[in-house]
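Notes to accompany the following structure.
With one protein chain removed, the remaining protein chains of the complex are shown where they sit.
Coming up: chain A.
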Amino acid sequence: MIRYILRRLLQVIPVFLGTTLLVYFMVFALPGDPIAALFGDRQPPQSVIDALRAQYHLDQPFLVQYGIFLKNLFTLDLGVDFTQQPIAATLARIFPVTAMLAVEALAIQAIFGVLFGLWAGLRRGGIFDSTVLIASLVVIAVPTFVLGFVFQLVFGVYLGWAKPTVGAQADWGNLLLPAIVLGLVSFAYVLRLTRASVIENMNADYVRTATAKGLSRPRVVLAHILRNSMIPVVTYLGANLGGLMGGAIVTEGIFNVPGVGNKLYQATLRGEGPTVVAIVSVLVLVFVLANLLVDLLYAWLDPRIRYEA
C-alpha cells in the first residue's frame, strides 16, 4: 500500500515538469512585451523598462527563463510578481481562500447531491424524482455566470441575506453564496450520478440477498445500496476538486473573491509567467493528490479493490 502511494507520488514529477513547461511556453508565447504593457503610452525611461526586463529574466530565451524558474523552485524561491510582491506570499494568501471556497462547494454538492440522488433513486418515478430531475436539468443548462449574477442580486442586493461580494472578508460565511453558485452545477451531476447508480444497484443480487436475509431497510440502503453506488460519484467528486480549485475564475470574478481564479486570470493577462506557473503547479499537485485520494477511497468502498505494488 505504502509503495503504491509512493509510486503514485513519484509520478507527480514528470506530470509536473510537463505541465509547467507547457504552461510556461504558452505564457511566453503571448504577444506583446509584458513590461511595456505595465505602463501606458507614457513609458518610463528605457533604463527602467530594461531593468525590469532583466529582473524578470525576460531578456533571456524561453528555455533559460524556464530553467531559472526550476532552479529557483528547488531553492524554494518563487521570485516576485509584477507588483513586486513575493509570489510565495501571494500563494500563501490566495490558496487558503480558494481552498475554503472549493471545500465548501464540494461539501454542498456532495452532501446534497448524494442525499437528493439517493432519495430520488429510491422513489424512482415519484413526484420528488421528477421534480429533481427537471430542476437539475435547468441548473445544468444555466451558465454559472448567470446563476452568479442572479444570486448576487437576489440574495445580496434585494433580500440582503448575504454580502453581495466577498472581498477582504473571505470567511466561511461570506464564501457561502459563491460556494453555492460554484457547487450548484456539479451538484446536479452528483445527484444524477447517484440516482442512476442507486437505481442500478437496487436490483443487484446482493441487495436482494441482504433484504432476504432480513436486514432492516436503512441498513440495506446505507450499507449496501449507497456504499456501492458511491464509486462513480467519488470518481467524479475527486476529479471535480481540482476543477473547483482552478475553475473558480468566473465565480471568483463575480463575487470578487481574492483567490486563485482571480489571480490566475490577472497574471495570465499580464503575461506573468512565474506567477501563472506557480499557481498552476500547485493546482497540478491538488489534482494529482485528489485523484490519489479517490483511488484509495475505492479500496475502502469496495474491498475487492486492493492496491499492491
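Going forward, a residue touches a chain if its C-beta (ideal position, glycine included) is under 8 Å from a C-beta of that chain, and two chains touch if they have at least 3 such contacts; residues count from 1.
Going forward, contacts and distances are computed from a predicted model.
Asks: Would you kindly match the missing chain to its UniProt protein name, picking from "Nitrite reductase large subunit NirB", "ABC transporter substrate-binding protein", "GDYXXLXY domain-containing protein" or "Formate dehydrogenase, nitrate-inducible, iron-sulfur subunit"?
Replies: "ABC transporter substrate-binding protein"
Asks: Where the complex has a chain not shown, which of A:L9, A:L22 or A:A37 is the residue touching it?
Replies: Only one listed residue reaches the unshown chain, and that is A:A37.
Asks: Hey, which of A:F62, A:Y265 or A:Y307 is the one touching the hidden chain?
Replies: A:Y265
Asks: Tell me, which residues in chain A touch the chain that this view leaves out?
Replies: On the chain A side, contact with the omitted chain comes from 30-34, 36-48, 50-52, 54, 59, 82-85, 89-90, 93-94, 152-153, 156-157, 160, 163-165, 167-168, 253-256, 258, 262-263, 265-266, 269-271.
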